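Below is one structure, written out as structure tokens, with a few remarks after it.
Excluded from the complex is one protein chain; the other protein chains are retained at their positions.
Chains: A, B and C, in written order; residue numbering restarts at 1 for each.
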Amino acid sequence: MNNELYEILRYGILGGSILLILIGLYAALTKRSLIKIIIGLSIVDGGIHLLLIGIGYVKNGTAPIFSPGFENSTANMVDPVPQALVLTAIVIGFAVTAVALSLVIRLYRHHNTLEIDEIKNLKW
Amino acid sequence: MKKLIVILLLAVTGYFMVISFMDLGKDGPVVKNGVKDFYLDKTVSELKVANTITSIVVNFRGFDTLGEVTVLFLAATALGGILYKKRHHVGERSVLFPSSTIVKAGSKLLFPAIILLGVYVFVHGHLSPGGGFQGGTIIATGFLLMLLAYDNFSVSHKVLSYIESFAGIFFVLFGLSGMFMGKTFLENFMPVGNLNDLFSGGIIPIIYILVGFKVAAELTGLIYTVLNEKE
Amino acid sequence: MVGSPVLLIAIPLLAAFLIPLIGMIWKESVRLIPGLVLAFMLVSSASMLLYVTNNSTIIETIAGWQAPWGINLVFSPLTGFLATLMIFLGFIVWLFSYRFKRNVDFEPAKKYFIFLMMLVAGAVGIVITGDIFNQFVFIEITSISAYALTAFYTGRNSAEASFKYLLMGSLSSSALLIAIAIIYSQLGTLNMADIADKMYLMPTGYKITALIFFFMGIGIEAEIFPLNGWAPDAYTEAPGPIGAAFAGIVVKAGVYAMIRLVFTLFDIPNSMQFLVVIGLVTLIVAETSAIKQDKLKRMLAYSSIGQMGLVFVAFGIGTAEGVFAALFLMLNHAIIKPLLFLSGSYLVFNSKEKKISEVNGLGKHMPITSLLFALGAFAIVGLPPFSGFWSKLSVLTAAANEGMILIIALVLIVSVVEIVYYFRVVNRIYFFEKSDNVVVQKPRINAMIAMLILGSIILVIGFDPDIVSIYLHKASHDLMNTREYIDNVLSIGQSLTK
Partner (left out) sequence: MTYIILIFFLLVLMVGAAIYSIVQKDLLYAVIATGVISLILSAIFLLLQAPDVALTEAAIGVALTTIIFIITIRNTVRHEDDFKDRNDLKSAIK
């Protein structure tokens, strides 16, 4: 892979992840259905994970795992830190999504609808 | 009207995000030698762990992992609290997918294989890709498969809470025992062995196995709570 | 070594995992253990605070890796002061809510106390950690506990308030992750001191973008203006003591995180003016909303947001005096607002609507609670013999020394507004007739003790502000000296890794 191709790849990943984040944000901010909003949030999460992985990628990178006999070949390894952060972020994102969906179930129990306009006892 | 405002807002956000990451491809970061090289170096030379991500998740940034399993624990607890009803019927789950004999037989066949894969992944977390989170989630998907295929398949809440509590307690105790030996919290206090051996890396594989148990129990319990929720 | 900051986090986590096990055998333990843990944390944190005030900052590394590589915990005069304050409030809230409502089942009670403990532990983690991603993890711990506590009652409004909080919190944690991504991609490090050290290398445009994303991420906990929509609902719908915990613990942690960013991490020249503007807007919007409210807790919530605005204005003055005033305000707010929430939650204990009109004439029926509420009200508007007076005075003198006349005028006007709406409530308590359908609820003895402790602290600080000012001066000195913070954290890094 030469420099130009690497740059194209980098922009592609960057653009893809930012598009994903924006699409998710759009859904979270404009949709009226509670489940759609949460779908939007989980898309945003996915975009951010891709963004972080993209930051850590290097040209002709290899996975940061040492195989027997190649203990000193750190030169081309991709950055392991964003990967560790993404591992944490994925699990946290899942936890938050689960809590959100349980709240949706409870809201449905009380209101019998998922339309955000109908669930407006409190001021939004 | 509202959509227009949102789109404008998003355009601004997107613009700022693009410009703040764009230069990375051309010039690279302003600081060329970040913490990355240190991690790659020390993982092999001091911790004798083949998978750098494992060493970062469990050792260098082990405190994050402790916080993270706490987040999962809190989410599972919160789920039980939010869906709590005075009289709730445990065991009589409404059928999500009425499954055929083939699905049932296939799940029975796959279940041990999935569990075995999960255990393999978290036992070898320091040698190959994978580890506690990955293995734990794989085991949870195995239980999910069984829960979906069999209406009467049930997991004991008590056993799950024993597993998650004991795994969490041992995680913290392992961290604290490092302190009592005159080192710092979560510091390795066991012999590290040789690179690429199964018994290497000191406390790293032990902690990752505990994380695996905890994540598996937590996620299974979480799915089970939601699955038992009836309208 | 007097103690170890890591125990402030590890012990509550250990207890949280233990409680489900012990709870199976001994049911009362689920209520008692969190209290014991909070008491232990309070003693340990207070002794460390005494140590760091007279000696050097305690810096503890995790897993034996020094500053830029491993995660480290910084227990400095500033962070120690805030951590001790939050743990103390957590303990008070625990004492107050011990058997707050009698007919609560075992399972919800267990969860309530676990979440309360984790709320405190998460907030302490936000304050004492020295790593931005670790701070993100602790913010998530605090937020999930807060969502669950907001949805504690089974009514429909509490679920809605919690959902609203969760939506905003989840969007903001995405913003926080993006900010962390910007910082990591440019500087290749996550340690706060290391970031502060290398920040001058970053182009200004990146800095501003990152700071805005950080503000979007943390502002939700700090209740700054456009991001505080969750607060009034969550305060109103959560159980009474939890309102106190939000005002005293969660918000303080959020303010700390923002202040650490502006003062230590980022060296943008105009960020102080930015803080003043944010603070003033928050202050004005919140106080004008507070005067319109007809529900007691909603009014207190808006007042709390307004006070946070004032804290940001004081920080934005930018001098050591201003920081001192802001920290003093935070201390007072953390003592007085919980007192108002706690006594207020007994004043409207049995009412469904929690309207202000329902406190009419309770002064004769609940004399001590009403007196404590009135004390809190007098103190928060800044009447002379009470503690709130000294903090407002220090804000005014700090602003006057910098010649910021506009701030002085606004603070005075806002004080008048506060007097109007607080005295409206106090007036109703003492000079109106009680309506017959309001059922009086006598506070339990432990709740009474909790409120009396807070009340006596208000009086003690009011008569002798010097007993706290030494800690506050140390803390403000600590916040202003960025270079010292960086050297403290990074120097041990260089010496021990060789």
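Throughout what follows, a residue touches a chain if its C-beta (ideal position, glycine included) is under 8 Å from a C-beta of that chain, and two chains touch if they have at least 3 such contacts.
Everything numeric in this text was worked out from a predicted model, so none of it was measured.
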Which of the chains on display does the removed chain touch in the whole complex?
A, B
Consider the whole complex, including the chain that is not shown, and state which of B:V31, B:V103 or B:L144 touches that chain.
B:L144
Give me the chain A residues in contact with the hidden chain, please.
1, 5, 8-9, 12-13, 15-16, 19-20, 23-24, 26-27, 31-33, 35-36, 38-40, 42-43, 46, 49-50, 53-54, 56-57, 61-65, 78, 83, 86-87, 90-91, 94, 97-98, 101, 104-105, 108, 112-115
Contacts of chain B with the absent chain, listed as residue ranges
51, 53-54, 94, 96-98, 121, 129-131, 133-134, 137-138, 140-141, 144, 148, 219, 222-223, 226-227, 229-231
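Please note the rule applied: only the chains that are shown with their structure count from here on.
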In whole angstrom, how far does the Cα centroid of chain A sit from the Cα centroid of chain B?
16
Please set out, as single numbers or ranges, the residues of chain C touching at least two other chains.
133, 137, 140, 144, 147-148, 151, 159, 162, 178, 181, 184-185, 190
In chain B, which residues are in touch with two or more of the other chains?
17, 21, 24, 34-36, 39, 61, 64, 68, 71, 74-75, 78, 82
State the interface residues of chain A toward chain B in the complex, per the touch definition above.
6-7, 10-11, 14-15, 18, 21-22, 25-26, 29-30, 51, 55, 63-68, 71-72, 74, 77, 79-81, 83-84, 87-88, 91-92, 95-96, 98-99, 101-103, 105-106, 109
Note which residues of chain A are touching chain C in the complex, please.
21, 25, 28, 34, 37, 41, 44-45, 48, 51-52, 55, 81-82, 85, 88-89, 92, 95-96, 99-100, 103-104, 106-107, 110-111, 119, 121-124
Contact footprint of chain A on chain B as seen in their complex:
2-3, 6-7, 9-10, 13-14, 17-18, 21-22, 24-26, 34-37, 39-41, 43-44, 50-53, 56-57, 61, 64-65, 68, 71-72, 74-75, 78-79, 82-83, 128-129, 133, 195-196, 215, 222, 226, 229, 231
